[in-house]
Structure formats: structure tokens, C-alpha cells
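If you scroll down you'll find the structure; I have some questions about it.
For this view, one protein chain was removed and the others were kept in their places.
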Amino acid sequence: MKAEMHGETWRPWSGTLDGQRLRFGPIVRAGLRIALRKKLPLVLLFLPPVVATIIFSFVVYTVAALAQGMVPAGLGAAGGAMGQALGGGQNSLAGDFVQQLVRVREMIVGFHLSTDLFSLLLMAWFGAGLLAEDRRSGAHLLYFARPLTRTDYLLGKFSIVALFGVLGSMLPGLVIITVAVAASPDWSFLQQEGSVIWKTLLFGGAWTIVVSSVVLAVSSLASRRSYALAGVFAFFMFSGAISQLLARLLKDRDWLALSPVQCGIRIAEALFDLKMPVRDWNTTIAWTSWALMVGVSWAIIVWRTRRLEVV
Amino acid sequence: MIPLHTAAWVIASVHLGTLVRSRRAWACAGLLLLPALIAWIVAGSYAKATPSGLTTMLGWNALLQVSVPLVSLLMGVAVVAEEVDDRTITYLFLRPIPRTALLYGRLVTSVLWLAVCAAVAVALLVAAASTADGSDAGITNGVRLPLLLAACSGVAVYTAVFAALGVWVKNAMIVGLGYTFAVEGFLSQLPGRNQLLTLQHHLRSLIAGTGDDAWQRIDGYGATTWEPLGPTVLTLASIVLVAVLLGAWRLQRRQYELTS
Partner (left out) sequence: MSEHLVRATDVARFYGDVVGVCDLSVTIPRGTVGLLGPNGAGKSTFLKLLVGELKPSRGQIEVLGETPFSNPRLHARLGFCPQQDALWEELTALEFVEFLLRLSGFEAATARSKGLQALERVQLADVAHRRLKGFSKGMRQRTRIAQAIAHQPELVVLDEPLTGLDPLARHATLDLFRNLGNEGTSVVFSTHVLHEVEALTKNVVLLHRGRLLAGGEIAGIRTLLDRHPRRYTIQARDPRLLARELVSLDGVETVKFSGSKDTSVLTVETRLPDVLLRELPGIAARTRAGIGSLESRDEGLEAVFDYLMGGAA
């Protein structure tokens, strides 16, 4: 066979490669695509918070509408008459209105705390296998055959879990707040209790970061998804039981900081100005505990994935 | 064909060797020892902690209620499911042995390991609680022996149930978690005799039937109607038997479609 060369069709590359900043984007997209394939877990895990959000929206709407009924301004004579008939002068009616809005805020916070448990389930279910199964199936070898760094890989995995956390914890709360704002007269909820929006974002974001970090840490330690899932639940169950036991035995509620769930409740109460003296313990310790959990989790993740690019 | 007991014995002996080298087994041991660690911390930090108070409280709330079901779940589900996940079940099913030998052999080893760890955990819990400075009647046999009995029985019953679950159900871990921490928790809160439907109630009845007055300080202990000892033992034994038989029946007929 005669040797031939086709030098005329070759020319050296003279352009520049675009530096892709979000290299972990494809990892997130692929992870979501896989997660969304199984319909039954999606239905079972998303249905309760969705139903709860809808029902709670009606409740908030009703309460906000009641608050609207108490304020004479803007409703004309009938409203004013009704307001007067309820007794008291203008000031007490305004006071009742403020109280109703405070009630709405407290209800939103209470709803938020309960949806956080569902968000925990979501993050555990969809996140437990992310690192464990990659290692088990050898998929990390495929990942790192691409121009990906370990940071890109971990950011991608973290984003997948965090997205479900946001959908489970932040989104329902924001929906309820939107309903409360829309239902309140002249968007008074926004003026009166507008801080609840950024507080919801802050709390939801912090909770998502804590739980996502713990889930990924456990996943990096486990050899398969089912063990990782059991490990996540074991961590939350154990920490909850032990923290309450120690708090009771040692008569010191600061021990509740061992449990991320208890820390969440304490932080929510402090952040949203809820007055619950039974649970009154040091908020700084709660924040510190959360920060430590995130720190330790990421230390574990980094340690467990230190050889992924090489092996 | 190899007799069932011989095949089960061979499988059990090899499985024990691999089990003691596995991380999962030692993680389970660690989880069982956690209440002892807590007892040691509390005994050293809180002057008013009493030995029997610590033992009963941690034994009842932490060891029996959290550690025992959790470790049994981790080990029980893996009895058959681990071989399926690792795709090594092919080798075992294509030997001239009854299929059920796999279940019996691995179940016995798992229960043995957990029972030993539970016994050590109880011993260490008692030892750690003994260092508490508070004064009471001390840790009597009416405290340590019932706790030992309940813990060892607990791992046996829970492991058998979860092993059977692992044969029947694909996502046995999830179902087991749901049962242990949601269903049992929910049923135990309901009034009336709904608690009879939970394994926890029967395990606690073992303590109530054999323990002394030291257990009275547990919240809700006095207000609960406990089952007599004899029927409790019979119930627990029946649960183990039924679980194992159901698992064996299913295993005989089940086909596993393993991917390459």
C-alpha cells in the first residue's frame, strides 16, 4: 500500500479556547436528568410539600384577608362601620391588623420549619448516591478523563443536592410569602414584615448548605447508595436523640447544638423573632455548630476524594 | 445435593471472615457503642448523674430505640441484598445447595456479630455509667441483665425482619428506615393497644418483665401496659420464625436479573 500524506489539509490551531467557567454545569444537568427519570420518588417526595404549600397558601390568604377586613381605610363606609362595630378606636384596629400580620409571619416560619424536614428527605434521597455510586461504578474515572478539576466535580455534585434543597425548603416558603403579600391590603405585609423574605432566603440557604454538605460527606464515606442513605438518616436521628438526652441529663440546653435540626429550630426562632422560651438557648452556639458541621463535612469530602483524579 | 445445615455452615464461616474485615460491621459496632460514650461524657460532666439512672435512660432511649434498629437494618438488609448488588449471588445459586442456605448462613453470622457487639455495648455502658458520682442503688442485675436480653433479642428480631425484607423488596433500606423511624414512632404515639404492632414495645416488655424498679424512672414507663414475659418471648420468637420462613420461601422462587 502506497504511503500518502495530506499536509495541505492540516493547519495549526491559532485561536484561543474559551475558558469555560461553569465547567460543572454538565454534571448538574446530567445529575438532574438522572434524578428526574424515576417518577415515583419524585411524586412521593414532592407531593407532600406541594399539597402543604397549596393548603397553607389558602390559610395565609384567609388570615391576610381577615387582616384586610379589620382596616377601615380603603374599604369605604361599610368597612369603616364594620371596623367600628368590632369595637375600639382606630389605634386598636391598627394594632389588631399588625397582630394578624405577625401571626401570618409566625405561620410562615412554622410552615418553613416543617417543609425543612421534607427538604431533608429530598436531599438525602437524591444526594446519597452521588459520590458513593460514582466511586462504586468507576464513573469518576470517566469524569476525570475530561478537563475537570476536583473542584468542578464537587461543585457539580453539591449543586445537584442543593437544588433539591432549595426546591424543598426555600421555594414553598417564598410561595407562601408571595400569597401573603398579594392578599394583604396595599401589600402591607411587604412593608410590615418584608424582612421575612431575606430571612427565609438566608435560613433556607443555610439549611440547604448544612444538609447538602452532610449528605455529600456521608456519601463519600459509604460504599454504596443504600448505606449512604442509612448513614444520613442515622446521623440526623442519632444527633437528635443524643442531643436531647444530653440536654436533659446535663440540664444544659446548649447540648441541643449537637443536632442540626435543633440548631435549625433555634436559629429560625431567633432569626424570625419568635418567642419560645422553652427552647431558649444560645443562638451563637447554634450557628457555630452549623458552621462546624459544614466545615467537618467538607473536610471529609475533600479527604475522601483526594485521589479521585489520579486513581 | 449438600444438606442445608452443611451449606449454611460453610457460607456462615466464610461470611464471618469477610464480615470482620468490612467497614460496615465496624461502623455498626461503633453505633452500638455510642450510648456508652455518651454515658462516659455525662458521668464525667454532671455531678448529679447516677449510675443506674444513666444506664436505664441511655439503654432505653439510645441503645434500644435508635442503635439496635439502625444497626440491624444495616446488617439485615445486606444479608441477601449485598450478594445481589455485588452480583456474586450467581455463584451461590448455581451450586448444589438449597438456596435458603444463603439466607440462613449469612443471617446467623450477622446476628452473631451484632449480638456480640450489643453485649459489649451493654457492658461498656454499664462500666461507663458506673463512674458517675451520683448516689443510688447502683447498677443491679435487674438493670444490666434485662438490658442485655433486650439488646441481644432486639438485634436478632430486627435483623431477621430486615433480612426478609431484603429478599422481598428492592429498596429494602428505604422501607426499613421508614418502618423503624416513621411507622414505629407513629404507632408508639397512638393510644390504646397500637403499640403491640411495634417491635420496640415487645422489646421493652422484656425489660419490664425482667427488670427491677430502677426502670420506673423512665418517662412513660409506669403509664404503659407491658406484655407478660412469656407471651413476649413467644411473640418475638414467632416474628423471627415467620420472617425467616417468608424470606426463605421467596428466595427459593426469586429470579435475579443481574447486569453484566
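Points to keep in mind about this one:
As written, the chains take the letters A and B, and residue 1 is the first residue of each chain.
Criterion: a residue touches a chain if its C-beta (ideal position, glycine included) is under 8 Å from a C-beta of that chain, and two chains touch if they have at least 3 such contacts.
A quick note: this is a predicted structure, and the numbers were derived from the prediction, not measured.
Although it is not drawn here, the omitted chain touches the following shown chains in the complete assembly: B. Annotation for chain B: contacts to the undisplayed chain at residues 1-2, 7, 10-11, 14, 17-18, 21-22, 86-88, 90-99, 252-253, 255-260.
The rule we apply is simple: only the chains that are shown with their structure count from here on.
Rounded to whole angstrom units, the spacing between the C-alpha centres of chain A and chain B is 34. Against chain B, in their complex, chain A makes its touches with residues 223-224, 226-227, 229-230, 233-234, 237-238, 241-242, 245-246, 249-251. Remark: chain B residues 23-24, 31, 34, 38, 41-42, 45-46, 49, 54, 57-58, 61-62, 65-66, 70, 73-74, 77, 81, 85, 171-174, 177, 181 touch chain A in the complex.
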